[in-house]
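One structure below.
For this depiction, one protein chain was excluded, whereas all remaining protein chains were kept in their positions.
In order of appearance the chains are A, B and C, and numbering begins at 1 in each one.
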Amino acid sequence: MWLKMFEPSGPTTCLVMKVSDMEKELRQEAGKLLEEGTVDYIIGFAPGSLKFTTTPLITEDIDEINNLVINPFINNNLAKYLPEIPGRVGIIAKGCDSRSIVSLIQDKQIARQDIVILGIPCSGLVDLKKVEKLAGKERDKIDDIVVLADKVCITAGGEKKEVPTTEVLFDHCLGCELQIPKEYDFLIQEPAAEIRDYESSSKQIQELKKMSPDQRWAFWKEQFGHCIRCYACRQVCPACFCERCFVEESQPRWVSPVSQWQDNLIFQAIRTIHVAGRCTDCGECERVCPVNIPLRSLSKEMYDLVGEMFDYKTGMDVNAPALMTAYELVEAEGLIR
Amino acid sequence: MTITQIKQRKKDLDRENNVYMPHIVLVDKIIEETPSVRTIHFHFKDAKLNNEFTFESGQFAELSIFGVGEATFCISSSPTRKDHLECGINRVGLVTNALHRLGVGAEIGFRGPYGNHFPLDLMCGKNLVFIGGGIGLAPLRSLIWNVLDNRDKYGKIDIIYGARSVSDLCFKYDLDTWEEDKTLNTVITVDKGDGKWRGKEGFVSEVLRDAAPSCGNTIAIVCGPPIMIRSTFPVLEQLGFTPDQVITTLEKRMKCGIGKCGRCNIGNLYVCRDGPVFSYSRIKDFISDEY
Amino acid sequence: MKQNTEEQPRIVGFLCKWCSYAGADLAGTSRKKYPSNLTVLKVPCSGRIDPLFVLKGLRLGFDGVLVSGCHPGDCHYQTGNYRARRRIVVTKKFLEYLGVPEQRVQASWVSASEGAKFAQVVEDVVENVRAVGPNNLFSDEG
Partner (left out) sequence: MITKKINKKDIRKLLGTWNQECSVIVPTREQGIVEMAGWDNKDISFLDWYRNTVVPPKACFLPQSEVMISFQKKENGLKIEVPQDEHKQIIFGIRPCDARAVAIIDQVFADTYDDYYYSSKRRNTLLIGLSCSNPYDSCFCTSTDVNPTESEDVDLMFMDIGDEYVIEEITSGGKALLNTSSMIKKATKADINKAKEVRAASVDKLKKKVDTKDVDRKLQSCFNDIDYWEQVSAKCISCGICTFLCPTCFCFDINDEMIKKHGARYRGWDSCSFRSYTKMPMENPREEKWRRVRQRVCHKFEFYPMNLGINACTGCGRCIRLCPVNWDITQVIAGLPGEISVHSGK
């Protein structure tokens, strides 16, 4: 009930996903699960308290099911919550979320039979930072964002602007590899629009690779000077499920808890390596960073690295072993003498 | 809640003194109490400070090893015995492990004393029951010696002390002295004795119930691990003690020791600034929940 | 283990106790000469080597890091080094991407009988690391 206090004005139309029909179907299915007692909780998205935002909805209350929404702002990777919620859980999953869920199952953090996956097709999510830049106005000063398959109309301060959809979607969405969940118990049957731009999806990585090692190091040094060590990147990441993170260890103290660029960089570098093979390139770490560190340029590189070296795609197959628990007799030749 | 109120409360910001700067103390002596607890005796490097330094039973200090860190310890020696200071150190973390590696003569940092102290004026003329568990004897010991050094000011004294096992009993030399002292009633218990143990067995709360000290004109002082504190309060209540008659000293994670860094609160009370000594009546509402 | 604080460049080596460490021993007992720049840390298995060790070594000012274990197939614990291999190559590649010169982090398989190989590996590592100069990665200047 307390979600309804603020009525944010969401996007008026959205043709990329036939939203209202999908929402109806989803609510029906989720409601049934709760009602029949198949699950104890439903995890999904509800309208946020601010314009163009959504918020995770974790509920056992059937009355709240009508708050479930689907729109191009359902950013969070809800798989994050699965290990901490007891009982059987019904979870609304976009393609990338479903990969994280599968990865958690592969890592034995959750059991497949405890999870009911309600898959939804996803054509990509809107990156508000990009919209703000295009509109020249901050989020709360934008009146409307209408997302169509080929173009997006942004209305702000009486001005209307039309741009190709590729210009407002998150970078990681432009490189999406799974729009419709492969692993699901219920799927909303609706095709997703293929909106891709692989080149801009990893543009910064390509630029970094053109630099010399010294220049790259200087780049990251500068970036991690901004880091405030709020650990939002770690906390929001479904792959970071350790009970106790190495940064909290004091004996030995691997990384200083003091925020200085050296230790900030080590923290993030190790975090990225530790989630190798678990990272699904959902882009949450970069989205939540309050100081805009391009974290995806680290995680995506790692994602590509394990993809190339071990021909491994995270979260595509529940029965496959997790990357770091498996091996081939001959692989990665030439790197170790 | 207006801004004028803020200004009234705002104190002079111009004092020069840096409370975070530790004094240097030298380790005189190390006593291994149990496999994981040692007591260190120390004095200030600065002779002047040695004379001027005063504290009260129940107060604590921040000991530090430069380059390793700071940790909080209560002062376990009595203010009535001035030749040196003592702290009991349980080896559990980064700093305490480093303190366990020190030898005699080492220089460490000391800042304090901080916090409030046991209300000696309130205890004066009353019967006292000391209830301690494990390393929780350290703050009590400061008070017990303080009281024993002024024995005639107090009535009947009971000491009930327990530890997990015989080898976990701290300050055995003191326990022996107290057991021999005919003006005290000392009961020592262990959760589970070894073959040679001839004292009591069982939890402190159970032994307390059996000993059943009278609540008339009596104050009970409790210190030990949270689980012991939690189980002792109901027994004291059964024995007729009112919450005002029960005093405890609490331990929480602390960093600054002076009410600023934020983490040691129980409700609106900061253990470092408003405590560590509390009457049970003051913390009753929070204690079951967050301690 | 005597820690070497004098020779430049300084290298820290994480050696698996069953193979590489024994290999280092053999190099010693058979009087093979190799540079004394190496500070050796013994680990139970190359599978124990966390990427943290590598970065911590660099953070503490070592100019290079060597990790070494049994040859694939020879692991005392059957599969430890296979798993280590994935982790090590990922770490190596990723640090390169961050801007750590590849010479600073090196890996090798050395068995207990390869004293000569061990000496050669150390010699090569020292030479490679010397070529990229002292480790200023974590200094505030520059």
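Side notes on the structure shown:
In this section, contacts are C-beta pairs under 8 Å (C-beta built on N, C-alpha and C of every residue); 3 or more make two chains touch, one makes a residue touch a chain.
The structure displayed is predicted, hence computed values, not measured ones.
Taking the full assembly into account, the omitted chain touches A, B, C. Checked against the hidden chain, the listed residues B:K29, B:R151, B:K192 or B:R253 yield one contact partner: B:R253.
From the options B:G93, B:G155 or B:P243, the residue with contact to the unseen chain in the full assembly is B:G93. Across the interface with the omitted chain, subunit C contributes residues 59-61.
Seen from subunit A, the chain kept out of the figure touches residues 1-3, 5-6, 48-51, 53-58, 76, 80-81, 84, 129, 138, 140, 226, 228-232, 234-236, 248, 256-260, 284, 287-288, 290-292. The set of subunit B residues touching the chain not shown comprises 1, 3, 5-6, 9-15, 17-21, 64-70, 92-93, 107, 225-226, 251-253, 255-256, 258-265, 267-268, 273, 285, 288-291.
Assume only the chains that are shown with their structure count from here on.
Farthest from subunit C in terms of Cα centroid separation is B. Computed centre separation for the pair subunit B/subunit C is 49 angstrom, with centres defined by C-alpha atoms. If you check the complex, the residues on subunit A that touch subunit B are 250-251, 253.
By the touch rule above, subunit A contacts subunit C in their complex via residues 208-209, 213-220, 246, 254-255, 262-263, 265-266, 269-270, 272-274, 276, 298, 301-302, 305-306, 309-310, 323-325, 327, 329-332, 335-337. For subunit C in complex with subunit A, the residues that touch the partner chain are 50-52, 55-56, 59, 72-73, 79, 82-83, 85-101, 106-109, 121, 137-138.
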